[in-house]
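Left out: one protein chain. Kept in place: all the others.
Coming up: subunit A.
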């Protein structure tokens, strides 16, 4: 009786939407069982109904209706195109399949608006803290390897300079964003990936290829968007980890995290603090580090305030103090050692944004300003194996100081005209001012880059299964730079306006098969990027990079095409992505070694416009989930990166028979085959097993083998870095949990074995997995 009263009420509610026309009836089911209360409605309209407890529905369909969507929470939405035959049938039945792999997750990187991952015209890969925990990643640099087409590698034994490579292109082709803002400067690109602790991250969205136009024209290989937490509930969490690198070097970690959100959700704050202290690690017992000593203290806060239901003000503050040192005799002052690279970063990120939207969110306005400032003290030098007065003088003068400022401010307006058409437009101004000076080497990088950009992107659903994303970005770039090393000095004065068009298409071939295609044009104005700001050592002397004279802008064309197939076979759910990519580079900035060209025998590398180049390859990603307790993901990339014409990597000064020019066709440090997998198994609520691995195929790496700077191209072996991890979960109280975990990173100890030895080593000759076998245990407790 009571229930019938309710049903009467609900039926009245539903019938309000019925418009008398044509009617359809049938049953909605899932996996052979009727699915109660699924929703059926006419796409892009307000006409709809819900099925009853037996999965039975009855819907009056207006004349102009052409398509139905059938949805239920936890199931993949089904779209059905109406045909006249449908109205002649007695019953029109539908079968829904569950959404276990989170295919309908919400992402922002694709179009700069929140959008369901499946409807996004650009493929967005989302990495959650779950994955970071499964792989025991302490910093962003550790976790990024577990995405198709992404590879992170350490490039320097002395200082641990890391680079992320997307689709085989170097780090400077990838734009790193913090909460969708490009505050990550060229200088942050050197060590920043290791400075961002994962405990402040809510998720990381990776877009490969330049499909997402709105973030800037330098995002040629793609974007990595770090999104920090946005809490609802009060929570707190303390976690600590202890790692033993090769059983000897200790890595200690402490994270604190808490969120407070008011009852009416109008304001809230997340606070986090990180302490990390890692010992240096020496792989070959020569007294010189392969992994740097590192201390990182970071604190940050993210707060929001909603003055009313239509607006939100956000504030983000993070301070990072990071100290790292590598080389030998780490307990001595740097000038008394053979090699020391010591960096003390004081970095501050601050940002504020304002968002306003109307009641139905069809118009959204955003204004923002973000700032990054780094104050860095550096030491790149040492005696280099010598003990002469000159060595000592030089070593005493290798202290440097760096100031870096990045500022981003902009405004963006998004207007949804109909359900089929959305226009996003914006203006953005960026400034990056870097001054890096080491007076002892007469080295200077003094560079100021202004960028004023205007962009617009139109998302148009031309017809039901076809969405087009048309966009363009107009950038005016102004670079003023002075670069000096020893007696050499270069200037850059560039002022350029460039239009970068982008186009992306999405076509749903069937409900389970999607095609995406895209074209993006990108450019980079000549300036010093991350690698140009890094100093390494070889032959006991420093190796510097400088821009060449008359360096010209680099342009790129990126094409992608992909098929995405997802399907359920009873309870088992699978998805398969096959993506082809092809990128051409015109005038790519290429570091060419001119050998020991400086008076003291130091090696000088010049950033020059190289030969045209192209990168072509395929990413394959596979997901499998037979049920709640098991998930398997794997990805593999097969690619080739080549220069169109032979490219000089080392320029010999006398062209002697022993040490001629070194000329290459393939990109260095770019394996033709690499991939990852990640498997989670949860036998019970309290126990979880993770197994993840990353594979790096053979590649070519440059190796300096003589004091003249002469390079030998080495072929590296393949590596398989496996990480098993066990986690136990205890509920101490309703709101207090405890987690214990332990495992081994790089279980097979798949690590480089042919490091150079001693003070004359080539510190850039490091490749493969970032650490040897490392045992770890962890403790996490709190209300999380």
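Following the convention adopted for this analysis, contacts are C-beta pairs under 8 Å (C-beta built on N, C-alpha and C of every residue); 3 or more make two chains touch, one makes a residue touch a chain; residues count from 1.
Just so it is clear, contacts and distances are computed from a predicted model.
A.B. asks: Can you match the unshown chain of the complex to its UniProt protein name from these: "Thioredoxin family protein", "Acyl carrier protein", "Sugar ABC transporter permease" or "Peptide/nickel transport system substrate-binding protein"?
C.D. replies: Result for the unshown chain: "Thioredoxin family protein".
A.B. asks: Out of A:36, A:367 or A:724, which touches the unshown chain?
C.D. replies: Spelled out, the listed residue whose C-beta touches the missing chain is A:36.
A.B. asks: Of A:62, A:247, A:307 or A:627, which sits in contact with the chain we cannot see?
C.D. replies: A:627
A.B. asks: In the complete complex, which positions of subunit A touch the hidden chain?
C.D. replies: That gives, for subunit A, the contact residues 1-3, 5-7, 9-10, 13-14, 16-17, 30-37, 39, 41, 46, 48-50, 53, 71-75, 98, 100, 232-234, 261, 263-265, 571, 627-628, 735.
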